[in-house]
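Following this message is one structure expressed as structure tokens.
As you look at this complex, bear in mind that one protein chain is not there, while each of the others sits in place.
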Amino acid sequence: MSTLKNIPVVSHEKPSGGTGNLLANVFDELMAFCRSRSLFMLHYCTGCGAIELPPAMTSRFDMERLGIQPMVTPRQADILLVTGYVSTKTLKRIILTYEQMNSPKYVIGICSCTVNGGMYWQSYATAKKLNDYLPVDMYIAGCMPRPEAVIHGLRELMENIKKGESDNWRDYYRRYDHYLGNQQRLFGENWQTPTDIIGEARHYDLMGPETLGPHTALLEQHQTPLKPFEMTLGLADLPVRKDEPR
Amino acid sequence: MRPENYQSVNHPPSNEFELFFGPNHPGIEGNYALKVRVNGDEVTSARADGGYLHRGFEKLMEGRLWIQNIALVPRICVPDPVPMEVCYSLAIEELGGIEVPERAQWIRVMQLELSRIAAHLFTFGGHAATTGMYTPMFWGIADRDLILDLFEELSGGRVYHIFNIPGGVRRDLPPGYLDRVSKTLDYIESRLPDYDNLLFTNKVFVHRATGVGVLNQEQALEWAVTGPNLRATGLDFDVRRDDPYLVYDQIEFDVPVEQAGDAWARALVRRSELKESLRILRQVVAKLPSVGGPIRAPIPNPLAWNLPAGDVYTRVESSKGELAYYVVSNGGDKPYRVHVRGPSAMHAVQVLENLVTGARIEDVAQIMFSLDACPPEVDR
Amino acid sequence: MNMIELLTELAVMPLIAFTIGLFMVLMMRKIAAKIQRRVGPPLLQPLYDIVKLYAKKTQNSHGLVHDIGIIMAVGGYIAAETMLPVPGMNGIAAKSGLLALAYVIMIPSLGLALGVGQCANPNGSIGIARALTAMLAYDVPFVIIIFGASWFYGSNNLIDIVAHQQAGGIATWGAAKMPVLAIAALFSMYAMLGKQPFEIYVAPAEIATGPMVEMGGKYLGGLFVMQCFQLFTASAIYVTMFLGGGENWPFFLVKLFAIIAIPMSMAFVFPRYRTEDVLAVVWRWPVLLGLAGVWLVMH
Partner (left out) sequence: MKLSPTSNLSASLEFLLQEISGLRSQWKSPRRLRVDLQAETLPALIELLKGRAGFVHLSAISCVDWPAQNEFELVYHLWSYEVKVLVMAHIRIPRDPGIYLSIYDLYRPAAFFERDIHEMFGLFFEGSPDMGKFILTEWDGPPPMRKEFDGEAWVMNQFDWQDYQPGWLKDIEAKGGGITTRPEDVRRDKPKPWDEQS
């Protein structure tokens, strides 16, 4: 288990630093503390590692005593737990999920498979390195990591949040072009998500030197405007069970 | 605070709408999806959507040695991994003509039943949680952890044991292990009345589960339903008894059967199976000290092991149903083809789609969990 | 009462209610933890959660009504707190009454319905439909109980009701004078809190937390604040109507927490009902008990 040192994080000044306003600093510290002590996690059971989360959450290891509790929808969550190998099909959903979450948000890759593909390194169906597609804050390696390891990893994340070090979510905005490029490479050129990351980056003043680039230009080129959600999924021709003899 | 690109979405007026259950939804077991079309509160059609857990196991296995695949197979069903190892080992042993020593067979039975108890304890909690009762989940998973502790002592792994290898098991039991197994069994048995009080006699739960997802015997046979779900429809069939493998023919146990075929009957069958598994384990614990001999048949160097050409179909009873492996060898050191027939491949696709259609929204999750479908078996 | 004093009370009463509500949330989670054989959250966990949610940096708004809905949800309860007399402070309780209170505590549900409706998430819509159905269920016995209690006390004014009960100690408490109505009210309050088995609208496995499905960040924070208020309000109404109100703070707090502990300790061993079962149960037992209680009160 280690914090990610090899991800090239673009250096950026701490937003609270240098203001000189003591009250603002105290306020920021308080918010960082509360953020670290209250983590709502969205555990996307992408793979095997999901089986060690129920023990970590329930009576024996009880994450709630650390302020960590499971949440159901991405809007409510702070941490995206990616628990295991990510197949290409799942990865698309993970990215959609991640982009729906509210910042500050953190990604934890559990199991070796999220680090480098693990034992499925030669599988045609799984994506290998999660940090190519999402800004990962913490990897918890193991096949699968024990509940103790999961909790230890979460505690380290809490420490990082408290110190204000764990803010890779800014990295997603600042280096969106890099992440989008990797996503496009895997999913095809016309890959697009319903969330407008560039617009959000502009709105919240999170633009970085690599937010825009060749891949976002490609996105503009292929982007279809967001449409109202069509109420059809091609289910009309399915047999209706009630008409069939029971 | 609104992003600049925000645009409102206009929905056409309609009685019907579509709901996504999954892939990331507490009402769905694992990473699986169900799209349902709803009219009012009633589901009018449903469509399962799998493949989120697809790793291409069958392709991976063709590229690895016979013995390497032992590490791969338990990943196919995460909550109940031991039957996967045993079934694959049985296939290799049949292909290679290896006779498994009796002691190893008893140890395998012990693992299989421990794993079944663990899987069922996990399932109860999930089933109760879909109806809004979380306490059985907390209790069940905590009690399941004791069994994982036993596995950890035996094999070093809590969830994936990789303890069964072709020819037998990896190591003999640690000293005093059977006492600890007995102690854990005593504890779990003492907890069963608590579960009965909390869940199985809980009026609200009985009310919720009765008449939900009814599957009659004819349908069950038609849709190839197996395992506890089949027994809940009244058919008295168990692979352990009727197509025996290992030493199950020397063990006394009953096959619990219920007639109603609904979610409640399925829960009750699992509850009774818990008791039968405890009974089997007691017999194993009593028998194991008297069974001597080796724990592993001599096998050739596993790194250069060519199995004779042929094919074999082995099946075991996992906690979900009938688990089968079709293994083909062309005389090489790697499998030529492995086909995994997971029990949930049937339950989670066709049976689920059919049971959910006509059900109500609040019962969709309950139907999925009462079928105990395990998505990785579908996707492989 | 001068204006400044009134304004101070109006500001302080919701704050007190919120603080008590935080500890009620904590108690609920601790009770759940004890039943589920685990440790449970630390002391200030509910506060951390709310501060964290309000400290989120990005938001997802679905439009103006979405924002207004949350404001209505929290604001309705803030208004309700100012009408509930607590020891030493009456707020505007003298100017309002039980009926006004009954109307005001419906505002949050309606506000939530508006806000969730704008999210256009089908899960949220189902959830809010269920929440309104549940409101319909528990409001019928609630109105009957209000009627009976007002008849008995001869007043609709909470200050009068409290004074009436505190006149003769425990013997003149509403619960001692009209026990049947008090039991019906407890039942109704249980349904109002929306805990299992009445938790039909926050059903994660069925509709993925219903109304909260699109709520994140400050919106969810608003809902958490609302939950604190809701617990306090439900408990305080009951205590005011049947347990003699607040003669002093220690007693008042004990009564508040004791009342709220009853549904909480029952909730975690039940699954949830189906929607129509909630109607069937709530319209049967508390309504029958309430009618019987009203009959007893009137004779």
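A, B and C label the chains in the order they appear, each numbered from 1.
Assume contacts are C-beta pairs under 8 Å (C-beta built on N, C-alpha and C of every residue); 3 or more make two chains touch, one makes a residue touch a chain.
In this text, all values refer to a predicted model and were calculated from it rather than measured experimentally.
Student: Taking the complete complex into account, tell me which visible chains touch the one left out.
Tutor: Touch partners of the hidden chain, whole complex considered, are A, B.
Student: Just to verify: which one of B:N15, B:S190 or B:N301 makes contact with the chain not shown?
Tutor: Residue touching the chain left out of view: B:N301.
Student: Consider the whole complex, including the chain that is not shown, and state which of A:N25, A:T88 or A:T193 touches that chain.
Tutor: Missing-chain contact among the listed residues: A:T88.
Student: So one chain is hidden, and I want to know which residue out of A:K129, A:H152 or A:H203 touches that hidden chain in the complete assembly.
Tutor: Touching the chain that is not displayed is residue A:K129.
Student: With the full complex in mind, choose from B:E16, B:E222 or B:D254 the residue touching the hidden chain.
Tutor: Residue touching the absent chain, from the options given: B:E222.
Student: Suppose we count only contacts with the excluded chain; which residues of subunit A make the list?
Tutor: The missing chain touches subunit A at positions 88-89, 92, 116-117, 121-125, 127-129, 186-187.
Student: Spell out, residue by residue, where the missing chain touches subunit B.
Tutor: On the subunit B side, contact with the omitted chain comes from 48-51, 54, 56, 58-60, 63, 94, 171-172, 221-224, 226, 235, 237, 242-243, 294-296, 298-304, 311-313, 315, 322, 324, 326, 328, 336-337, 339, 341, 345-346, 349-350, 378-379.
Just so we're on the same page, only the chains that are shown with their structure count from here on.
Student: Which chains share more C-beta contacts than any other pair?
Tutor: Looking at every pair of chains, the most contacts join A-B.
Student: When the centre of a chain is set as the mean of its C-alpha atoms, what distance in Å lies between subunit B and subunit C?
Tutor: Using C-alpha averages as centres, the distance is 43 Å.
Student: So what's the Cα centroid distance for subunit A and subunit C, whole Å?
Tutor: Inter-chain centre distance comes to 36 Å.
Student: Between subunit A and subunit B, what is the separation of their C-alpha centroids in Å?
Tutor: One centre to the other, that is 30 Å.
Student: Send over the residues of subunit A in touch with two or more other chains.
Tutor: In subunit A, the residues touching two or more other chains are 58-60, 72, 74, 200.
Student: Specify, in ascending order, the residues of subunit B that touch 2 or more different other chains.
Tutor: 2-3, 9, 11, 17-18, 25-26, 138-139, 142
Student: Please give the residue numbers of subunit A that touch subunit C in the complex, ascending.
Tutor: Per the stated touch rule, the residues are 30-31, 33-35, 37-38, 40, 58-60, 62, 64-65, 67, 69, 72-78, 100-104, 200, 204.
Student: Please give the residue numbers of subunit A that touch subunit B in the complex, ascending.
Tutor: Where subunit A meets subunit B, its residues are 42, 44-48, 50-52, 54-55, 58-60, 72, 74, 85, 87, 89-90, 93, 97, 119-120, 122-126, 143-144, 146, 196, 199-200, 202-203, 226, 228-229, 231-233, 235, 238-242, 246.
Student: What part of subunit B is in contact with subunit C in the complex they form?
Tutor: Checking each residue of subunit B against subunit C gives 1-3, 6, 8-9, 11, 17-19, 25-27, 38, 41, 128-135, 138-139, 142, 198, 202, 204-205, 207-208, 360-362, 364-366.
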